[in-house]
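Of the protein chains in this complex, one is absent; all others appear in place.
Showing subunit A:
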Amino acid sequence: MENWLAGLINPYYEQVLMMVGIYIIAALGLNLITGMCGQLSFGHAAFLSIGAYTAAIMTRNLHLPFIPCVFAGGLMAALFGALLGLPVLKLTGDYLGIATLGFGEIVRVVFTNLKITGGAIGLAAIPRDTNLINVLVFVVLTVWAMSYLHNSRFGRALAAIREDEIAAESMGINAMFYKVQAFALGCFFAGMSGAFYAHLLQYLNPSDFGFARSFDILNFVVLGGLGSIPGAIVGTAVLTLAPEFLRFVAQYRMMIYGALLVLMMIFRPNGLLGGVDFRRLLRRRRQKAAVAGN
C-alpha cells in the first residue's frame, strides 16, 4: 500500500499533506471548543503534546500497535481536558483564555522535566507509523463526527451556550456539563492529532508545543471561520500550505504569511467560511434554478 502510494505521490507532498491532515484533526477539535461552544482556549498545543507523548511512549517503550495508541493518546488528552475543564470552565472569555494559556505552559514545563519524556533533550526514535492513509481515514472520521455533533441535540446545546449562556441555562441546559464535555471532546481530537504528529516526525521536544503552536491552531480556526467545519478545514489547509509553498520567496515568506492574515481579517472578519451555510446556499441555488425554470 505504502509503495503504491510512493509511486503516486512525491514523498515531500505526502509529508506536507499528512501535516495538513494532522492539523485539521486538531483544528476541528478546537473548533468544537471555541467555534461551536464559544469557549476560548489558548492551550490546545498542550493537549496535542499530551496525546503525542502518551502515544509515542506507548509505541516506543511498550511496543504496542499504533492505532490503539492513537486512541489512548486521545483519551489521555481528554482526561486532562476534563480535569482542567471542571475548575476552569467556570471562567469565561479572556479569563478562561489566560487559564488555558497557563495550563499550556505548565504542561510544557512538566514535559521538560520528566525523565520518561526525555526532558529537554526530547524523545527520539519514535516509530514512523503515520501514513497518508491512516491520517486520511482519521480526518474523514473526525469530519463525520463533527458534522454529526453539529446537527445533534448536543451541538444545538453548545450553540445555545455560545450565543447566550444564561438564556441556555434558563432553557434547562446544564451549561457546565455540556462545556466540560465539549472541552474534553475537543482535547480528545487534539490528543489523537498529537499521536499522529509524533509518529510522523519521530521526534518530540517540549519546546515545540509552546504558546506559539496553540496560537497557530487558533489561527487556523479563526481564519477559516469560527464554528464552521469546512471553514476549519480550509483555514488549516491555507495556513499550513502557504508557508510551505511560499518557500521560494525565502525571507519574505513569513511576511507574506502575516500580510495574508491581515488582509483576511480586513476583508473577512468572520473568517473564510464563517457564517456561510452550504446547505442554505445550495437550497437558494435550487430555488433560483426553479424560478428561472418557470
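Simple rule for what comes next: a contact is a pair of C-beta atoms (placed from the backbone, for glycine too) under 8 Å apart; a residue touches a chain by one contact, two chains touch by 3 or more; residues count from 1.
Here, contacts and distances are computed from a predicted model.
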Listed names "Branched-chain amino acid ABC transporter substrate-binding protein", "Quinol oxidase subunit 4", "CO-methylating acetyl-CoA synthase" or "Polynucleotide kinase-phosphatase", matching UniProt entry of the absent chain
"Branched-chain amino acid ABC transporter substrate-binding protein"
Taking the full complex into account, find the residue in A:Asn113, A:Asn174 or A:Gln287 that is in contact with the omitted chain.
A:Asn113
Among A:Ala124, A:Val137, A:Ala167 or A:Leu282, contact with the omitted chain is made only by A:Ala124
Touch as defined at the start, partner being the missing chain; which of A:Ile116, A:Val140, A:Ala167 or A:Met254 qualifies?
A:Met254
Mind pulling the subunit A residues that touch the left-out chain?
10-12, 15-16, 19, 113, 119-122, 124-125, 128, 197, 200-203, 205, 207-208, 213, 238, 241-248, 250-251, 253-254, 256, 260, 263-264, 267-268, 272
